[in-house]
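Yeah, one chain of the complex is gone here, protein chain that is, but the others are all in their spots.
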Amino acid sequence: MASNQKKVTPQQKSYQHLQQKHEIKRPILKNCIKAFFVGGIICVVGQAITYFYIYFFNFTEQSAGNPTVATMVFLSMLLTGFGVYDRIGQFAGAGSAVPVTGFGNAVISACIEHRTEGFVLGVGGNIFKLAGSVILFGVFSAFVVALIKTLLTMWGVI
Amino acid sequence: MLKGHQSWVFHNRPMITATGVTGGPFEANGKLANDFDLLYEDLWMGQESYEKAHRILLEEAIKITLKKANLHKEKVQFLFAGDLINQITPSSFAARTMQIPYFGLFGACSTSMEGLALASFVVNYQGAKYVITGASSHNAAVEKQFRYPTEYGGQKPPTAQWTVTGAGTALLQPNEPGMNHPVTTAATIGKVIDMGLSDPFNMGGAMAPAAADTIMAHFRDLELDPSYYDLIVTGDLGRIGHDTAFELLNKSGLKLERKQFQDCGLLIYKSNQPVQSGASGAGCSATVLYGHLLNELKKGKYKRILVVATGALLSPLSFQQNETIPCIAHAVAIEMNEK
Partner (left out) sequence: MRKIRSFTVMVCLVLLTSCSQNQTAKNSQLALIKTTNPSPVITDKSVKRNHVEAIKKDVSSFPQIYDVAVIKGKKGTLISYKVKHLYRFRMKQIEKDITKMLEKKYPKENFTVSSDYKIFLETVRLDEKIKSGKISKKKAEKRLQELIKMTEDIK
């Protein structure tokens, strides 16, 4: 952005100023509140599913996490397929994008979208179009954190 | 005939004798549903991909136009059409089906007026007896290319616009005096304007200066006063772009009234439809003009209108590479034929 900003002519600058006056701002506070409640509801559902697995299956609190994530992703995929999730997303913003359901939605929406280009080049090639960067940087940052922790334990800091 | 720097005056006044307007389910719930000739209940339109559905939209619009004019497609000399999809395949494929000699145009959302201006020019100078021009867009196909997958739950900012699913086409032919049809009288071709905006979710703001520039050029070239037109309508500026363009024009000294200055992107949908800032897309100005506005002209609500279709000439690649959005606008003046 910095290099772009330098090239702005005075004319462009005065226009951008004028344009900003008319631009409708994102209602940040309202969005935050909506995101808080919808995200909270999603987490409550997740907690209920965790309890379900603890009560009725032989999962401990720790090991119940995996099936819970799988169930939540599955649910969000169903909602995406029925065309509901993008509406929830427009309403809730980060509230529905940050929980793991948002990840499921990113994967399956790309998958549905590129179904017309065939299974290999369409679905296979594009399924991680949006979620791919999450996976890449997630794995990479996990690696860096693990490396730091290993080094610190080796040196006896922790 | 060239007049001024960048405008044409069509002294032979080519006639728009028939139009065909198709739309999707979202438009069927909109404000102008009655002005569409054919509305689909389903975004797929019975096809297996959105791109094919996009093509069907245009094909059907052309067929309706021909049917209304009672004309066989072989009688039509040229087809001027365009859309927003890569390499404008839906228009080209529709041209393959129709077997009409074809000019493929790309002017983003300004394609409709680019086509109408060129078609009028050709007809005006006896280059053709019948010309069809049109533009189309399909919400899901365009979103897929320019933004995120349709079902992705990302939050769109309030500046975003909703791409119209629809196609509008018009048949032009040389003027025959006494026939009660709209005619094109002048056109102004705009230049590309870039005011350094780079947010693809705020196209209206980026396109407003292009619209203002073309409108000012039109009045300068033709030496007219804005009150000459009953209505000056922009293509798809949306709420933000429309307000901005209005302010730009007023600042430049053109005396426009608010009632006289409208936007197709704000006309097409109802206020309770979730379209954020308004409608956009190549099909937006095409469907509103060839459907709603020409009907209003025929009813006598307006006598002369100036249609300014605006286009943002960006690609999904260019905005990811942090390029700013260059924009263009073309204007065509339309009025009713003298009786």
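By letter and in written order, the chains are A and B; residue numbering begins at 1 in each of them.
The rule is simple: a residue touches a chain if its C-beta (ideal position, glycine included) is under 8 Å from a C-beta of that chain, and two chains touch if they have at least 3 such contacts.
Predicted model, so just to flag it, every value in this text is computed and none were measured.
All shown chains touched by the missing chain in the whole complex, by label: A. Screening A:48, A:121 or A:151 for touch with the missing chain picks out A:48. Contact between subunit A and the absent chain runs through residues 38, 41, 44-45, 48, 51, 54-55, 59-64, 84, 87-88, 91.
We take it that only the chains that are shown with their structure count from here on.
Centroid to centroid, with C-alpha atoms defining each point, subunit A and subunit B lie 36 Å apart.
Those residues of subunit A that touch subunit B in the complex are listed here as 1, 4, 7-9, 11-13, 15-16, 18-19, 21-27, 31, 80-81, 83, 85-86, 88-90, 92-94, 96-97, 102, 105-106, 108-110, 112-114, 116, 129-130. Those residues of subunit B that touch subunit A in the complex are listed here as 48-51, 144, 148-159, 194-198, 202, 205, 208-209, 239-240, 243-244, 247-248, 274, 277, 322, 324.
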